[in-house]
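Sharing a structure here in structure tokens format.
The complex appears here without one of its protein chains, the remainder shown in place.
Let's turn to chain A:
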Amino acid sequence: MAIELVPQFVPDIFLSWYAPAVYTGFIVAFIGLMGIAIAKKDIHILILTDIVGLSMLVVVGATGTDLAEALILPGLVVELAEIMAISEILVSREMRKNNGSSSLLPLPIVSDMEIMTTAPNFLSLVLIGYGVFLTGFTGGAVAGAGILLYIFSKKSRGLPVLVIDGIGAVSGLAWCLWIVGFLLFFIAPEYWLLSLFMAACGLLLKVASKLGLIGTLMREEYKRE
């Protein structure tokens, strides 16, 4: 029954890897759970819980089809969101206990390197060009890294609020483009090329502008001295 599901061109060795991969995932999770049972401090328990969550990705990834790839990304996002929510709870509880307060990002750090004044123009141009050529999520990350590098290493600070808001708005609109493209896939599959390009370009703009926004915010924080 299970063999009929798999197309003929898949090599046998891939099929034989499925069971070991699933066992690996469960064994890693079991080790993580034993660690949780032994650990005493809350922060250690939180970190060990992340190991259990990551072994979930191993089990999902073991399936290894296109659809399984579509399951991994939501799994990863859920995993990240949960660990952020729980650490937020932990921080707020410790704050409540101690009546103290601390900054979220312990900056500024001092770093003064020559490469940050000479190279960014060229490097970020290359990165953005290559990112636009790639499109999609990867391209967005590459182009975003270029924007981040450029903004982060520029000396002048005090960017007008309008620009920051503008970058945020571009990010939001690009997100809408991505969603519309994705929806079009389901509603009208015959326009797949259009929706593919809408999704890819929307994702490119979104990820790039979001990373650029991070660069802006970090620079504002970092150059404050």
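A few remarks follow.
Everything that follows uses one rule, which is that a contact is a pair of C-beta atoms (placed from the backbone, for glycine too) under 8 Å apart; a residue touches a chain by one contact, two chains touch by 3 or more; residues count from 1.
Keep this in mind: contacts and distances are computed from a predicted model.
Protein name for the hidden chain, per its UniProt entry and selected from "ABC transporter ATP-binding protein", "sn-glycerol-3-phosphate transport system permease protein UgpA", "Aspartate carbamoyltransferase regulatory chain" or "Hydrogenase subunit F": "Hydrogenase subunit F".
Residue-wise, the contact with the chain that is not shown comes from A:85, picked out of A:10, A:85, A:176 or A:194. One chain is missing from the display, and on chain A it is touched by residues 1-2, 5, 18, 22, 25, 29, 33, 36, 42, 45-46, 49-50, 52-53, 55-56, 59-60, 62-63, 65, 67-68, 71, 74-75, 78-79, 81-83, 85-86, 88-90, 92-93, 96-97, 185-187, 189.
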